[in-house]
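Only a single protein chain was left out; the remaining protein chains are all shown in position.
Chains: A, B and C, in written order; residue numbering restarts at 1 for each.
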Amino acid sequence: MFRRTIPLIFAFTVGTFMVVQFFIPHPTFLAIYNGVLDWQQVIFGFVLIVGTLSMVRHHIMRLKFRKEGYQYSMVALGGLVCMIAAGIYGGIRGGPYKWLFDYVQMPTQASMFSLLAFFVASASYRAFRARNVTATLLLLAGVIVMLGRVPAGEYIRIGDFSMREVAIWILDYPNTAAKRGILIGVGLGMSATALKIILGIETSYLGKGD
Amino acid sequence: MNNAVVVFLLIVATASFASLPVDLTAVDTPNDGGKAITLSWKSIDSIQMGDSLIGLSLMRTTANADTLREITTFTLLDSMYVDETDLENEIEYAYILRAQFPSVVEESNEATAISRIQWFNKERSAVLGAVIIFTTLLISFTYHASKGREMFIRRIAGLEAVEEAVGRATEMGKPIMYVPGISTMSDVATIASIQILAQVAKKAGKYATRLTVPNRDPIVMTVCQEVVRESYNQIGRPDLFNEDDIHYVTYSQFGFAAAVSGIMMREKPATNFLLGMFYAESLILAETGNATGAIQIAGTDSDAQLPFFITACDYTLIGEELYAASVYLSREPKLLGSLKGQDYAKAVALVLIIIGTILSIAGFPQFASVFK
Amino acid sequence: MTETLGIWVAAILTLAIFSFLWKDNPLFRLAEHLLVGISAGYYLVQYAYSAIYKKLYVPLIDQGNLLFIGCAILGLLVFTRLIPKRSWLSRYPIAFYVAAGAGYSIPSGLQARVVKQMQISMINIFGQDTLWANISALVLFIGVVSVLIYFFFSAEHKGVLGFFSRIGIIFLMVGFGASFGYTVMSRITLLIGRLQFILGNWLGFL
Partner (left out) sequence: MKLSKILLGIDRRYIFIGVALSIALPLLMPIGFGTSVTRQVQDVYDFVENLEDGSTVIMSFDYEPSTMAELDPMARSMLKHLFRKNARILGMALLAGAPGIAENVLREETELAGREYGEDWVFLGYVPAPTAAMLRIGEDISMVYPTDQYGTPLTEFPVMKGVKNYRNIDLVISYSSTAMPQFWAQYAHDRYGAPVAVGATAVEAIRMYPYHDSGQIVGFLGGLKGAAEYESLMGEPGEGIKGMDAQTIAHLFMVLMIIIGNIGHFAERRGS
């Protein structure tokens, strides 16, 4: 009862309110709506603490059982502790917290992200091969847009059109059509799942069992 | 008689001899939470008096107020304004526009309005209609499905590969890695992914193949733990469950990507499942997985990331196929019913698009504008 | 001084990440774990401040708004995750979190992704300015219809349905190819940014 039924009734109430308020401009509804958004934030803050504890546990286990590469777990835990300490003692607007963000977290993240430049090259070399009709279309659309997006694309011509114009046409029409079709389906799927959650048909987010 | 009343009467008096022909109108701003009145008029420019205009201001008063108040000023091009300055609901306000010219001050007609709270946003009628139709379809199909009616779902390419991929990991004696995306629990893709995870965990559990699930979202992590634990329980292998295999990595997107790529390189899982909502890290994960020689089954409803999974993975579930796959594998009647409901909603959308297009071609674009 | 040190640290970490392209190595593992630790701490501190402090502590303690006791209880119930026997209590905050998001996404999802997209698809295909624009509008229309048919799961894709669903795949593939090609640009730019940092800010060649 308290383990499953009441949480589901709770979910139904909160969810239904959020649907209904969408159609009602009354200020009271707006105020409650804003309150709900704030509470969501707070809950997420607490969940993040629990999540971080899980991460700490994971690395402590590695240390405890001297798993391969356990030394690195010390680095991860050390980084975590430093960042929290820097945040608590130096504030989050400047000091060591900002320094660590600017010179450790930011460049590492950006470099990780930029690995994609290498990976798009290796993935396209491997996958963009004219094996069959669909693969050929993937290849052609990819190459045309790749070239059409850089200045050089203006000098390469296909019939009366420059590569850039062809690229834009592909992006504006066939591509928009594909996106729109996916979008409509995903929108329906999204709303369906949301509805199932509110109605208590979809309960996997609560975990199975009672 | 006090001054205030004199002023008020004065306004009313001048208003009746309006010399500024701008046709000022005032109405309660529609579809809002009150405390706003929308004013419109012909711009000074359009009535060709703009050349010598020095200033134009909006004046407001109420029947029992004691002052005439300037609310704001305009340029000669303005023709619309929403007044929200200290308005109260259910009180009648009177407005005039006062224009200053080099030698005279001229005033417009007086316009009055009462601001009210609306209980329904009419601009969203179409959405309300959509919500109602959709809810009805979904509930009725779910109901019929739970009553045991047979429902057909077409085969989805790539799903047979799930069994094969789990088997391969077992043969090679290597773990399976399952990444449920990096989004939150309120994302459909995540929910679909977790339903698939339940099935994968059962298959892996049967062969006692290790399953690791790194997480970026802490709520998703807690749910994954529950789901995997339950799957192992169902096949009678609760001993296989190790909470540490399903852990939180970091909330940072690329911190997560770095860690998961690192694990892939070191543990070399035989099979990677990348199912759920992904962002830019999709290709980092997929290419690293490819370099380690793993079989990769991917799926996402993020149209921006699908191209990368298509190029770098062995099988890819496209968009809605991901949702359908979760239903297809679990075969749960209620979920099957809702997939049907979704399918028919899509059919309705499709038919409406075709009808709307035909009507637009035939010269009736009004139909399309209903969907605003 | 701290800035120079920072640039050196950042440059070394950048190279450490790039070294992963060659193969997994201790330097990469160090950078990876450092990033995991630092970023986990970063987000923890950010949310502790902007959510728990600003959205709970301030209204509850500083402003004395007792309604927020409910919020505090929901938040604290999350910690029952750590006690296996009582972990079901954490379902309340999670139900709140998920259901609120779900509730809002029903009408807003239908509006932005379905109703709006339907509306902009219903245009007079043959009423465009030029012949080419007419053809393009027709392509768009056929594309939307056939992609929707491709995602229809209730029937086997045979006959007319099969025909359209194959056209749907063609549109999807062209769309994916185009998206890929388009994305390449962004990814290359990221690397340009990093190399500008290494060659310019660090080595001073630019």
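What we mean here is this: a contact is a pair of C-beta atoms (placed from the backbone, for glycine too) under 8 Å apart; a residue touches a chain by one contact, two chains touch by 3 or more.
What you see is a predicted model; the values in this text were computed from it and never measured.
Asker: Could you tell me which shown chains are touched by the chain that is not displayed?
Answerer: For the complete complex, the undisplayed chain touches A, B, C.
Asker: Would you mind spotting which of A:Ile43, A:Ala141, A:Leu171 or A:Leu195 touches the chain that isn't drawn?
Answerer: Hidden-chain contact among the options goes to A:Leu171.
Asker: Out of A:Arg3, A:Lys64, A:Arg131 or A:Arg157, which is the one that touches the chain we can't see?
Answerer: A:Arg131
Asker: When the complex is taken as a whole, what residues of subunit A touch the one chain not shown?
Answerer: 30, 34, 37-38, 40-41, 98, 101-102, 106, 109-110, 113, 117-118, 120-122, 124-126, 128-131, 139, 142-143, 146-147, 149-152, 154, 164, 168, 171-172, 175-176, 179-180, 183
Asker: Which positions on subunit B touch the chain that was left off?
Answerer: Against the left-out chain, subunit B lists 72, 81-82, 84, 253-254, 280, 291, 303-304.
Asker: Against the chain that's been left off, what residues of subunit C make contact? List them.
Answerer: On the subunit C side, contact with the omitted chain comes from 21-22, 43, 46, 50-51, 54-55, 108, 111-112, 116-117, 119-120, 178-179, 182-186, 188-196, 199, 205-206.
Here is the rule we go by: only the chains that are shown with their structure count from here on.
Asker: Could you tell me which two chains share the largest number of C-beta contact pairs?
Answerer: A-C
Asker: Give, as an integer number of Å, the spacing between the C-alpha centres of subunit C and subunit A.
Answerer: Computed from C-alpha means, the inter-chain centre distance equals 3 Å.
Asker: Quick one: report the Å distance separating subunit B from subunit C, using the average Cα coordinate of each chain.
Answerer: Centre separation, subunit B to subunit C: 13 Å.
Asker: Which subunit A residues sit where two or more other chains touch them?
Answerer: Answer for subunit A, listing residues that touch two or more other chains: 19, 22-23, 44, 47-48, 50, 52, 55, 69, 105, 108-110, 112-113, 115-116, 119-120, 124, 138, 178-179, 182-186, 188, 190-191, 193-195, 197, 205-207.
Asker: Specify, in ascending order, the residues of subunit C that touch 2 or more different other chains.
Answerer: 17, 20, 29, 31-33, 35-40, 42-43, 81, 94, 97-98, 101-102, 105-107, 110, 114, 118, 121, 141, 144, 148, 151, 172, 175-177, 179-180, 183
Asker: Flag every residue of subunit C that touches subunit B in the complex, lowest number first.
Answerer: 17, 20, 23-24, 28-29, 31-33, 35-40, 42-43, 81, 90, 94, 97-98, 101-102, 105-107, 110-111, 114-116, 118-119, 121-127, 141, 144-145, 148-149, 151-157, 172, 175-177, 179-180, 183
Asker: How about subunit C: which of its residues touch subunit A in the complex?
Answerer: Contacts found on subunit C: 2, 5-7, 9-11, 13-14, 17-18, 20-21, 29-52, 55-56, 67, 70-71, 74-76, 78-79, 81-82, 88, 91-110, 112-114, 117-118, 121, 136, 139-144, 146-148, 150-151, 168-185, 187-188, 190-191, 193-194, 197.
Asker: Can you name the residues of subunit B that touch subunit A in the complex?
Answerer: Residues 31-35, 117-121, 124, 127-128, 131, 134-135, 138-139, 142, 185-186, 188, 191-192, 194-195, 198, 215, 217-219, 221-223, 225-227, 230, 233, 244, 247-255, 257-258, 266, 280, 283-284, 286-287, 290, 301, 303, 308, 310-312, 318-320, 323, 334-335, 338-339, 341-342, 345-346, 349 of subunit B touch subunit A in their complex.
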